[in-house]
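Data first, discussion second: the structure below is written as structure tokens.
A single protein chain has been omitted; all remaining protein chains appear in their positions.
So, subunit A:
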Amino acid sequence: MIFQDILFYFFSTILIASALGVITVRNPVNSALLLVLSFVTCAGLWLLLEAEFLAITLVLVYVGAVMVLFLFVVMMLDINLDRLREGFWKWFPFGAMIALVIVVEISMVLMGKYFGYEEMPLPEPKGADYSNTKELGRLIYTEYVYAFELAAVLLLVAMIAAIALTLRHREDKKSTNPFKQVKVRKEDRIRIVTTMSAEKKE
């Protein structure tokens, strides 16, 4: 048990430090990388909670795909840091409100005994051969299938909308069509002619 506690505090310290770093570091690339670090440590915490499917999926989806694209964009943009800081006081009340909501939520978790915390007993620790991937799959595709499909359709709509909004057909673009290129045969491109000098040799 003591080893798990050490691991928990190790991951939590890194998580809190890197999460603070995300909002305080000046360079946006560094802050995106710190966000990656906090995702990874968060996955570590979830592993301690025996949620290995969620932990690995967090790394796979957020670290492996979403944050790569984030970094991609952040590195390409020429971000002016002074202009980013201009709006600080304008947005301060909004940010403070969100911070307040989070503080209330966290305190509700910490003071759980006033909110019927005892009625939710701690789940039994499962054996080593218990696969929560299978369990999660069963729940998603049977009980929560409509909610799951709805979320999937929502994501698909968002993706198509993003493509439709940004896709512009340029008239003067000079790209080639690979399907046409692949179909090209020798006869379309070259014509073999017999010249006078070649005839002489024969």
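We take it that a contact is a pair of C-beta atoms (placed from the backbone, for glycine too) under 8 Å apart; a residue touches a chain by one contact, two chains touch by 3 or more; residues count from 1.
FYI, contacts and distances are computed from a predicted model.
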Options "NADH-quinone oxidoreductase subunit H", "Secreted protein", "Spermidine putrescine ABC transporter transmembrane protein" or "Molybdopterin synthase catalytic subunit": UniProt name of the undisplayed chain: "NADH-quinone oxidoreductase subunit H"
Looking beyond the chains shown, say which of A:65, A:100 or A:153 touches the absent one. A:65
For the chain left off this view, which of A:75, A:103 or A:151 is in contact with it? A:75
Sole contact to the chain not displayed, among A:24, A:142 or A:175: A:175
If you put the missing chain back, which residues of subunit A would it touch? 3, 29, 33, 36, 52-53, 56-57, 59-60, 63-65, 68-69, 71-72, 75-76, 129, 131, 133, 175, 178
